[in-house]
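Subset of chains shown; positions unchanged.
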Amino acid sequence: MQDFTPVNPEYKEMVRKQLAGNHFMNFIGFEIKDIKPGYVSGELELKEQHLQQMGYLHGGVTATVADIVCGFSIYTLLGKNQGVVTVDLNVAYLNPGIGDKLVANSTVLKAGNRIFFSEGEVWVESKNKRILVAKVSATMAVLNFTEESNPVK
Amino acid sequence: MQDFTPVNPEYKEMVRKQLAGNHFMNFIGFEIKDIKPGYVSGELELKEQHLQQMGYLHGGVTATVADIVCGFSIYTLLGKNQGVVTVDLNVAYLNPGIGDKLVANSTVLKAGNRIFFSEGEVWVESKNKRILVAKVSATMAVLNFTEESNPVK
């Protein structure tokens, strides 16, 4: 992982403000736990509502968490009135997910002016085991707001 | 779209049984409305819980719905004791989603013995407008169960 210097020294606070308003993330129960320049990780206690009909973790939960960590690792490197939207998300589902807790992390690969690349991992943990459920790559486009036009105050 | 002949003449019933137990789909509120050989479509009334912090449709909702329709278009062509798991999901986010209702569909591209390919579209509709939010491609692997081992009875 590269050494990144955040543009905004208060990047942690900025990321937390974004997280607070992320409705779908809050709806499924995922929480970001660790925030560093160019990196975030988080977790989700798995319940029945996160599964598909065969009892495995739903691929949509995996993709959602992937999109979230890949976006927020990038947010750590943005300026105060910037945002990102996902351009491309690729999820490789390596193993079916069965377990108690989902853990996910993401690292920025390239911080550009207009486009960022990040990658991520989604794991499922139970007492004695840790399974790599998916590897993910994401491309995101930077949005530049003014103080007024920024939808996240 | 190709003409597909379902292996199981009762494919609609089989798909409905799978859908009933798809917990995460039910949790977010997406419903499959139309089921044909090699094709499904469905919809979701958009609420605040489906959005991200800037007020757009959350990319995780788009990816989840994409995974669901791409999987269930394939289910229409499976045998009674078969299932599929997602191998790869690629989502291209063409436009930000703002609107009242999400509509998604998927078509099977290739029905193999072990691997199926499908593609899908996710739209957001409001009164006077329809926006193509994402195009998706999915690769899925076939699981072969026996009557006993089939997790979906």
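Brief remarks follow.
Per-chain residue numbering starts at 1, and chain names A and B are given in the order in which the chains are listed.
The rule we apply is simple: contacts are C-beta pairs under 8 Å (C-beta built on N, C-alpha and C of every residue); 3 or more make two chains touch, one makes a residue touch a chain.
Just so we're clear, the structure is a prediction, and the values are computed from it rather than from any experiment.
The complex is built from one repeated protein sequence; 2 chains are visible, and the structure file as a whole lists 4 copies.
Everything that follows uses one rule, which is that only the chains that are shown with their structure count from here on.
Across the interface of their complex, chain A is touched by residues 18-28, 48-56, 58-61, 63-68, 71, 83, 85-93, 96, 151-152 of chain B.
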